[in-house]
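Excluded from the complex is one protein chain; the other protein chains are retained at their positions.
For reference, chains read A and B in written order, and residue numbers begin at 1 within each chain.
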Amino acid sequence: MTAAVQSAFAAEPKLSEATQACLDCHREATPGIVADWKKSRMAKRTVAQALKEPDLKKRVSAQSVPPGMMNVVVGCAECHTQNPKTHKDTFKHDGHMVHTVVSPKDCATCHPSEEKEYGQNLMSHARGNLLNNAIYQDMIKNINSTPVYAKGALKMEAPGNETMAETCLACHGTKVEVKGMRKVMSDLGEFELPRLSGWPNHGVGRVNPDGSKGSCAACHSRHSFAIEMARRPATCAECHKGPDVPAYKVYQVSKHGNLYANLGKSWNFKAVPWTVGEDFNAPTCASCHVSLLVDTEGAVVSKRSHRMNDRLGDRLMGLIYAHRHPKSPDTSIIKNADGQPLATTFSGKPAKEFLIGQKEYQKRRRAMERVCLACHSSGWVKGQFARLDNAIKTSNQSTLAATGLMQDIWKQGLAKGPDQGGSVFDEYKERVWVEHWLFYANTMRLATAMMGQDYAVFEMGRWQASKNIRRLHDWTKSQKTGK
Amino acid sequence: MTAAVQSAFAAEPKLSEATQACLDCHREATPGIVADWKKSRMAKRTVAQALKEPDLKKRVSAQSVPPGMMNVVVGCAECHTQNPKTHKDTFKHDGHMVHTVVSPKDCATCHPSEEKEYGQNLMSHARGNLLNNAIYQDMIKNINSTPVYAKGALKMEAPGNETMAETCLACHGTKVEVKGMRKVMSDLGEFELPRLSGWPNHGVGRVNPDGSKGSCAACHSRHSFAIEMARRPATCAECHKGPDVPAYKVYQVSKHGNLYANLGKSWNFKAVPWTVGEDFNAPTCASCHVSLLVDTEGAVVSKRSHRMNDRLGDRLMGLIYAHRHPKSPDTSIIKNADGQPLATTFSGKPAKEFLIGQKEYQKRRRAMERVCLACHSSGWVKGQFARLDNAIKTSNQSTLAATGLMQDIWKQGLAKGPDQGGSVFDEYKERVWVEHWLFYANTMRLATAMMGQDYAVFEMGRWQASKNIRRLHDWTKSQKTGK
Partner (left out) sequence: MTAAVQSAFAAEPKLSEATQACLDCHREATPGIVADWKKSRMAKRTVAQALKEPDLKKRVSAQSVPPGMMNVVVGCAECHTQNPKTHKDTFKHDGHMVHTVVSPKDCATCHPSEEKEYGQNLMSHARGNLLNNAIYQDMIKNINSTPVYAKGALKMEAPGNETMAETCLACHGTKVEVKGMRKVMSDLGEFELPRLSGWPNHGVGRVNPDGSKGSCAACHSRHSFAIEMARRPATCAECHKGPDVPAYKVYQVSKHGNLYANLGKSWNFKAVPWTVGEDFNAPTCASCHVSLLVDTEGAVVSKRSHRMNDRLGDRLMGLIYAHRHPKSPDTSIIKNADGQPLATTFSGKPAKEFLIGQKEYQKRRRAMERVCLACHSSGWVKGQFARLDNAIKTSNQSTLAATGLMQDIWKQGLAKGPDQGGSVFDEYKERVWVEHWLFYANTMRLATAMMGQDYAVFEMGRWQASKNIRRLHDWTKSQKTGK
């Protein structure tokens, strides 16, 4: 840190009058939030200081900001009163027009490139991609409905908003809307505040009262907004740990995750840019997928990108097969050859027109390889990617076999499938098949991609997949043999 | 730290003569214990110093202690020779009357309020609550027995003391009793020491040789007794991580757990009182459930309580439904309308006379809300509790459906249930039903309560619950359709 920067940090933060007004009450009303924010970089540096950083050290991408913001630190008012007209949750609060839900559009005041990239990111569309897809809707209905059993009949009561908010939409994002006002009595007097639906939520595809999509706080946890949070893998684990997408678990048992667990305490998670080998000795999720990395000579290894599949050619999350990445972040527009809103048919045929082509694919893979090559030889990297290709191929073949067996089960009338007008998610035998691709095939691929091999075999991998195949096979035979 | 306190710390610890005698040999005999204790606060400050702390900083609740203890640090002898008459494990050791098992009654010499509260805590009764309940006894028998299969017959050999000690009672607590004496030869000579049953053990409901219940070392790990241990969630995880009560796992994938994992290394886990937002930026288990919290102005947010359900109105751990918390820490006294020792009947009717009423319920919920409100707005907290209420309601409904299906399975003679004189735990189909409420319904509720939503859906939540429902349903149909 230069002497100039140090002195800037040492100086008293310059608060806007509006922020000072917020703090006067909220220091008592919500002391935890205020104390948290006080530790943040935002609370210590003015926007002008942030804009003066040399390019590689910059954390803001704006060229300029509204004049009133320039010479103050970023406090309560700078975010919670930004863009008051587009915010339907704006309300008059002690003389200020305040909104509760800070949106990516608010953050874009200082971080427009990040907001733009994130808008092109699958994650910003996570809500619609789930809810506007008929097959996923059916899946949700079958998982989240409340069962009612009466007089020998089993019925399913559709999940309400609360249930959706505490399950799928916790990660995918709720829709936050103003549903009238409510009065609150507190030590500081009576207030009228908006009643918000879908709140609290920090899902990555949240639909905000200003119409924008996403929540920067999903990864940049409020109110200290530490870059360290976004760079450490526990943040990603909030959504990427379950059996459908056990990225974090795989990472944990990998050599990379091991190095992080054991030595990460002494790594520098604050440096911008982030120097490979010096600031950290093994990648976290962010290193490979998001961050601006440089080498010890200061040369750029990879650029910062909030369009997180910039380095991902393949979509490993198979629904139901792994495939090339979709072109558009809005995947609800996809239609495959069988008319389903899925990137592949049940027999594995990709919906090519919706997926990236070979050129873009190669570009993305090269981008990821460049990250690997900062620490590994070309032979190492070549070997690793050959295995990933193999894992994609063999896990897809395994899903094809499971699906073939399931289709025979449907044909034999042992379960009611799509051709019989049935759901593919509502029967026990179907669940066994779904777990094959949703849990085990996904896990196998992630296990190889990130080298956490427990997950390739005994921990939700090939052991479980091969067991399931035998089980489905037994069922197809049961019809034929009467067993 | 004030200068006075610093100088007190810097001074040589004042050891009692008895403790000095212990250390003379145990420095060599058990060097790990001695070194561990030397790092403790107990080894560095006299009781007199501890008593002089201002109220909010006090860690002792006694008004006074026996005179001999006042001006010495708390060493080996101060605990292991306390209350010699009530300790049946007292033995003569190198001229001193020593006991192995330090009990809550010993700790109460300096910490009487904590001991009293803990005595009113469910955890202190964990052993009896398990072993004195006929339904749980049957469950244990069916889980822990050793199967013997001979000549086509399967028999179950009841679990012995060793098996019980290494399973349920590891957490619930063994009964530690003196079973004669044994001679031990060591470098320091021959000793006669008591032979203890149920030892080692630090279960929360351990029955001690002085007749007291509990083990403070369960959370305040010996022999450094660091408050940091009790405040960090890995301590709670020793018992609260399994599929029946995955509190820690849920916490880990929550935003709170994420903040702890990523930033906790720089939090102050030693400060008393514990300042919200300043000492820590996200709660651990202790913050919400036990600790004395203050805000940055020094105002009390919540009082310390070792009666850990003081802020818990609902008991989420469903056996078999979630319900209002029991009034008494001794739950073995509960009888429901069907005569079972459970807080609800199989059809969900609560045994109201044994459960807290609405007033106490509201008081406890308000107490918890106050903790949330230190960092969250009233709208946030309202939204969160509405979801918890919904999770309790829908998960209970789901258990009701599963139980209805199970009852039909019993009626149809596909399994032998209570009406047929059978156990509800001994058949495979019954296990599927038990997992519904013991694993999945509990997990769903905890997932919402602590916002770790992976566990609400794919990770032991609604996916598994809904799959189980279909399975139970298939079985009820198999009779009717012959499939």
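The rule we apply is simple: a residue touches a chain if its C-beta (ideal position, glycine included) is under 8 Å from a C-beta of that chain, and two chains touch if they have at least 3 such contacts.
Just so it is clear, the structure is predicted and the values come from calculations on it, not from any experiment.
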Problem set entry | Hidden-chain contact residue, picked from the options A:V253, A:A351 or A:L438 | A:V253
Problem set entry | Option from B:K88, B:R431 or B:K477 whose C-beta touches the chain left out | B:R431
For this session: Just name the one of B:T46, B:T81, B:S124 or B:T235 that touches the chain not displayed here.
Result: B:T235
Exercise. Touching the left-out chain: which of A:R182, A:R365, A:R387 or A:K416?
Worked result: A:R387
For this session: Please give every residue of chain B in contact with the chain that is not shown.
Result: 27-28, 30-36, 39, 100, 142-150, 152, 154, 157, 159-160, 162-163, 165-168, 170-171, 182, 184, 186, 193-196, 199-200, 202, 221, 224, 226, 228-229, 232, 234-235, 237-239, 241-244, 265, 426-428, 431, 438-439
For this session: Pick out the residues on chain A that sit against the missing chain.
Result: 252-255, 257-259, 261-263, 265, 275-278, 281, 295-297, 299, 373-380, 383-384, 386-387, 390-391, 394, 397-398, 400-402, 404-405, 408, 447-448, 451, 453-454, 456-459, 461-463, 466-467, 469-471, 473-474, 476
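Just so we're on the same page, only the chains that are shown with their structure count from here on.
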Exercise. Could you state the distance in Å from the CA-based centre of chain A to that of chain B?
Worked result: 34
